[in-house]
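Yeah, one chain of the complex is gone here, protein chain that is, but the others are all in their spots.
Chain IDs A, B and C follow the sequence of writing; residue 1 opens each chain.
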Amino acid sequence: MRAESDISPPELDPNRYWPVLRYLDKAGIAIAPIPQDLDDRDLLASLYRAMVLTRTFDQKAVSLQRTGRLGTYASSLGQEAVSVGVGASMHKDDVLLPAFRDHGTMLWRGVTMVEILQYWSGDERGCDFAGPREDFPVAIPVASQAPHAVGVAMAFQLRKEPRVAVCILGDGATSKGDFYEAINACGVWNLPAVFVINNNQWAISEPTRMQTAAPTLAQKAVAAGISGSRVDGNDVIAVHDAVSRAIDEARQGRPQLVEALTYRLGDHTTADDARRYRDDAEVSARWQEEPILRLRNYLVGRGWWTKADEEALIKEIRAQVDAAVEDYLAMPPQEPTAMFDHLYETLPQALSEQRRMVEDGDG
Amino acid sequence: MRAESDISPPELDPNRYWPVLRYLDKAGIAIAPIPQDLDDRDLLASLYRAMVLTRTFDQKAVSLQRTGRLGTYASSLGQEAVSVGVGASMHKDDVLLPAFRDHGTMLWRGVTMVEILQYWSGDERGCDFAGPREDFPVAIPVASQAPHAVGVAMAFQLRKEPRVAVCILGDGATSKGDFYEAINACGVWNLPAVFVINNNQWAISEPTRMQTAAPTLAQKAVAAGISGSRVDGNDVIAVHDAVSRAIDEARQGRPQLVEALTYRLGDHTTADDARRYRDDAEVSARWQEEPILRLRNYLVGRGWWTKADEEALIKEIRAQVDAAVEDYLAMPPQEPTAMFDHLYETLPQALSEQRRMVEDGDG
Amino acid sequence: MAEITLVEAVAMAQARAMQDDPSVLVLGEDVGKDGGVFRATDGLLARFGPERVRDTPLAEGLIAGMSVGLAAQGFRPVAEIQFMGFVYPAVDQIVNHASRLRNRTRGRLSCPMVLRMPTGTGIKAPEHHSESMEAMFAHMPGLRVVIPSSPSKAYGLLLAAIRDPDPVIFLEPTRIYRAVREEVEDDGEAAELDRCFILREGTDITLITWGAMTRETLAAADTLAEDGIHAEVIDVATIKPLDEETILRSVGKTGRCVIVHEAALTGGFGGEIAARLADKGLLSLTAPVRRVAGWDTVMPLPRMEDLYLPSVARILKAARETVNYQ
Partner (left out) sequence: MAEITLVEAVAMAQARAMQDDPSVLVLGEDVGKDGGVFRATDGLLARFGPERVRDTPLAEGLIAGMSVGLAAQGFRPVAEIQFMGFVYPAVDQIVNHASRLRNRTRGRLSCPMVLRMPTGTGIKAPEHHSESMEAMFAHMPGLRVVIPSSPSKAYGLLLAAIRDPDPVIFLEPTRIYRAVREEVEDDGEAAELDRCFILREGTDITLITWGAMTRETLAAADTLAEDGIHAEVIDVATIKPLDEETILRSVGKTGRCVIVHEAALTGGFGGEIAARLADKGLLSLTAPVRRVAGWDTVMPLPRMEDLYLPSVARILKAARETVNYQ
């Protein structure tokens, strides 16, 4: 019995507050009117192209790993719409704080395939992006990039720049304290930050229900007093729309959390064997929802994409990826002393002896 | 525009989902029918007694500190209803995981005043409770006790014991990642745990709005997919009711978050001077809402409490507190070697030399 | 009796402990169906069920903190941290609670938990998968820090760690998870904690190391033997509390010492050992105490990992210079 209302409070219905935004169904049929600015042949073709590039690149990276020419690699197979959709929604001078599986976003932002391969081959130079100089490198410790987004967004706010910090995290990352600390802080200071949860349903072998009892991850925004929303992460149009709007909101000082629902079609990384813990049947079913065919179907239905377009694209992308791989394989290794030369701006005296030992091959 | 609903989602109204439970208004007038089992003279008198004891004890502790006979101390002035209400709601074999300001709960559970004084005088023996042997000692690092509650609750669940872990945290603690990690985990495993947020509006010099943009702290439960509720933390009847019901729910495997709204009438600790950062006027206004007078007014209105009762109580409690202080001051100090003797179950050989040095006064 | 790897020995010890003692629980990320990313908990879920083998949310602070709660309640949690580079969020719970609960409550509550994790290089993975931070834990009063160097030691020491009434940080060298096989009997026999093991006896120099570096160190000792130099090789095994006696006795005999570890030189645990020698062993020292360690840099990404790691060549060079020192 409550003083101010005699009735016990109602159950909170997630679908009421966090409905899933979706324009295309599995088959690529529009089930809701697509906003005009998004329903544009050139835009959609560019998103399509970026998704195909991401997948082709991923496949190549996996095969490089299998043949001993790359280290452990985390493919984004099936999640291309989230990755590309986020990239396409950002302004050039926004700053990305990625997890380790956001190749599509990084590529869209101008990180090169060579750089990504270098990084996953175990070469730090891959994080010295020639393109988006202010973007953060991959964060390996899950969710640890979220507090950085707070600082980056605060920098924008302090300088009164209309820029947004965009942080991508996995579903597993929503179990980590730093994620909550970060979204909570963004709420306190009305920071221009967007947190996109790539909910691919799995964190290595753990399905999302082992991470949380919350039926949606979007609702975690409530804890921070910020806005949350959900989007079909296999519908790149919806992702683009939802994340663009979230970024617009954030730019006005209203931080946002967006949950993008997708599925990890591949293994966790090349070091993982997902058949140990999940059924092939589940994976096959999810292949029916994958984002690339879905958009192609829509494009074809619209008369915006032909067989010839497809063939030309595949050819072009293959050539592009192959060229990048060639460049990657041709990169000379770093000097051994490189491990000293970027640790501090100026090498402290105390390290000079060690550096010299390495230089002398005494290592 | 959303596929599944053309309307943008409604604003979440906290008052709809987390109304504040309150039976007594500031003046101690019942504004809602009090549940029968709570509206009981003996019960209410015992709660009243415990609150007066807590306040008297607090005052004594502060004066011991001021006169150099106690270390830094954190008074719970004004928050007695939360502290006592939580204690009274627990079963004896439930386990308490307190913060550092929950003297009322600890006293109710059987921790002695001497033990509390010993602890705050800087003597570890104060945590070797003779009474509630399984209760946790005070946690100084804010929110760090929350994950312990997960483990304790899991122990109960594993042993199929109908017991509950009750964790008390401050409003400031809700900014810490460990708090979220803990409530989230309790949701995943349906653990018998209750988290009570003592929202006294301040974390040292920071008001709650510097901690979070969430208009209520109860709503942080949404992030974990567990139930949250709010209660007037200066109405001990409401606290007892809300926390008892939360504990009952938790005992059935439904973890709960309860936000108790109260006010820190005193300084943060004896080392703090709250006038540096908050207005006396704010504090004076809040004195109008304090819990002890409120309950007394109700009791008196009910004809359950007389001037004589009051005088007898004050006298009894003063004597009890004074006796405890005497015992405390008479406690002999620990042996210097005590700092080695409880570090491990058996002193490792490696430490024997150091221990001997201390024993020899070589320290 | 089968020949098993170190990681299999870790799984075997956990199974044994769970079978012997119903209060033993296993928890961590992916420890269930997946059997741990290294398979160190392989088979445990099938055998002991999801109550005792529990996949946790992805939160290392939670894993350590709930283990404290379970341990205080009389369980013996054996928690896995997936890689040592991810243990940092758990540091607060380890140093502020696990290691202190007994002392803080004057023995009323205690914390018999084990926090297991892979340590060091070994899998050429991205950053944070190759940390060697044993020195950090060795500085925290109230802990034990144990590092096995072989399958049989892993089995025996892990059993001992699980049975120990106090918290143990158990560091499993990734590089030798599968590098060697050894016959290990599942006899439930714990090895002794708090003592160093002499892996090889010698008279000319003492080589002190632990974990995976025992391999390179033993290899160096082999090469030295070819030159007629007899190196004694000590596997510290329990870094904390330190068995100073064995070390002092050995250096008392050889007069010369090289300490080898993968962790960065400065602040590494080799410094502590050298300091003990500089104090209590000074008289016996006939040559400077050298340390062959990781550089004081961030562990590089895999391509340069080998340049970071102390090599047999570096150990040999230091050992020869030490032996030849007059």
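Following the convention adopted for this analysis, a residue touches a chain if its C-beta (ideal position, glycine included) is under 8 Å from a C-beta of that chain, and two chains touch if they have at least 3 such contacts.
Just so we're clear, the structure is a prediction, and the values are computed from it rather than from any experiment.
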Shown chains that the omitted chain touches within the full complex: A, B, C
Among C:198, C:285 or C:312, the residue in touch with the chain that has been omitted: C:285
Sole residue of C:28, C:89, C:120 or C:211 that reaches the chain not shown, by the stated touch rule: C:89
Absent-chain contact - pick from C:54, C:76, C:100 or C:314: C:100
Sole contact to the chain not displayed, among C:116, C:240 or C:314: C:240
For subunit A, residues in touch with the removed chain: 95, 97, 124-125, 127-129, 133-134, 136-137, 141, 144, 146-156, 158, 165, 177-178, 181-182, 184-185, 188, 338-339, 342-346, 348-351
Positions on subunit C where the hidden chain makes contact: 61, 85, 88-89, 91-92, 95-96, 99-100, 103-104, 127-128, 133, 135-136, 138-142, 240-242, 263-264, 266-275, 277-280, 282-283, 285, 287-291, 295-298
Sites on subunit B contacted by the missing partner chain, in the whole complex: 71-72, 100, 119-124, 138, 140-143, 172-173, 175-178, 203-206, 210-212, 271-272, 276-277, 333-334, 336, 338-340, 343, 350-351, 354, 358, 362-363
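Criterion: only the chains that are shown with their structure count from here on.
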Whole-Å gap separating subunit A and subunit C, where each centre is the average of the chain's CA atoms: 36
Per-residue overlap in subunit C, given as positions that touch at least 2 other chains: 56-57, 59, 61-62, 89
Of all residues in subunit A, the ones touching two or more other chains: 175-178, 210-212
